[in-house]
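Shown here: the complex without one of its protein chains, the others still in place.
Going in written order, the chains are labelled A and B, and every chain counts its residues from 1.
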Amino acid sequence: MTDMADLPIWAALLVAFLVLLGAVLTLIGAVGLLRLRSFYERVHAPTLGTTFGAGGILVASMIFFSMLETRPVLHEVLISVFITVTTPVTLMLLARAALYRDRAEGAECLPVRHEVGPANAGPDPSQGD
Amino acid sequence: MSAAILLWSLTIAQILLAVAMAIAAFRMIFGPRAQDRVLALDAFYVAGMLILVVLGIRTGSTLYFEVALIIALLGCVSTIALAKFLMRGEIIE
Partner (left out) sequence: MMRSVLPYPLLALSLLVMWILLNGLSVGQLLLGGVVAVAASAVMAQLKPAKPRLRNWRAVMRLALILPVDIFRSNMAVSRQILAGTGGRKISGFVAIPLALRDRTGLAILACIITSTPGTAWVEYDSNRNTLLLHVLDLGSEDWIKLIKTRYEQPLMEIFG
């Protein structure tokens, strides 16, 4: 706690802004998880938290420790690189698994396999609530 | 002054992230289908990792960084494993 007062005020404001931005974006992503209607719509929600949500908080952490220790502390870059590489892979696998399961159950309103262009705009089969 | 700004914003951020975790936990428990629960687990992991990073800023210790890194790793691996399981394990329901 004593270290925090050593930080210049512009750096404190910047860190506060970035942390709050990241937290708000992550929260909006979670709210999207709650409010969007079907699974395929909900897949989009967590990417808010993993792109700029995580980015904001990690950059804030980098600025904070670099200012305190007066040397660049950059190891948060590793987490952000890791998150940006792995999240698309997991979401892609999950979307494919959901599509596979819906097809196996013969759900309606799924896109026709070999058609090019906007497939269908109706509500999705895996309607939640 | 800067300590006050930081303390307040970090506390608010922690509360927001905790609410995000609670919402993800709600989806995980009540999610209508298995894929919703796995998606919520992924969001839950990310929010938990961010809470630890904020905690690290708050206490001024870099120790939490390693914890956050490991949580990010485990979250990714477990979600991939669960997605694979959804594809292969439950074909005949």
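What we mean here is this: a residue touches a chain if its C-beta (ideal position, glycine included) is under 8 Å from a C-beta of that chain, and two chains touch if they have at least 3 such contacts.
Since the structure is predicted, the reported quantities are computational estimates derived from the model, not experimental observations.
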Partner chains on view for the chain not depicted: A
Filtering A:23, A:48 or A:67 for touch with the omitted chain leaves A:48
So which bits of chain A touch the chain we can't see? 25, 28-29, 31-32, 35-36, 38, 40-41, 43-45, 47-48, 50-52, 74-75, 77-78, 84-85, 87-89, 91-92, 95-96, 99, 110-111, 113-122, 124
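Just so it is clear, only the chains that are shown with their structure count from here on.
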Based only on mean CA positions, could you tell me how far chain A sits from chain B in angstrom? 10
Note: in the complex, chain B contacts chain A through residues 1-3, 5-10, 12-14, 16-17, 19-21, 23-24, 26-27, 31-36, 38-40, 42-43, 46-47, 49-50, 53-54, 56-57, 60, 62, 65, 68-69, 72-73, 76, 79-80, 83-84, 86-87, 90-91, 93
As the complex stands, chain A meets chain B at residues 1, 3-5, 7-9, 11-13, 15-17, 19-20, 22-24, 26-27, 29-31, 33-34, 39, 42-43, 45-46, 49-50, 53-54, 57-58, 60-61, 64-65, 68, 73, 75-76, 78-79, 82-83, 86-87, 89-91, 93-94, 96-98, 100-101, 104-105, 126-129
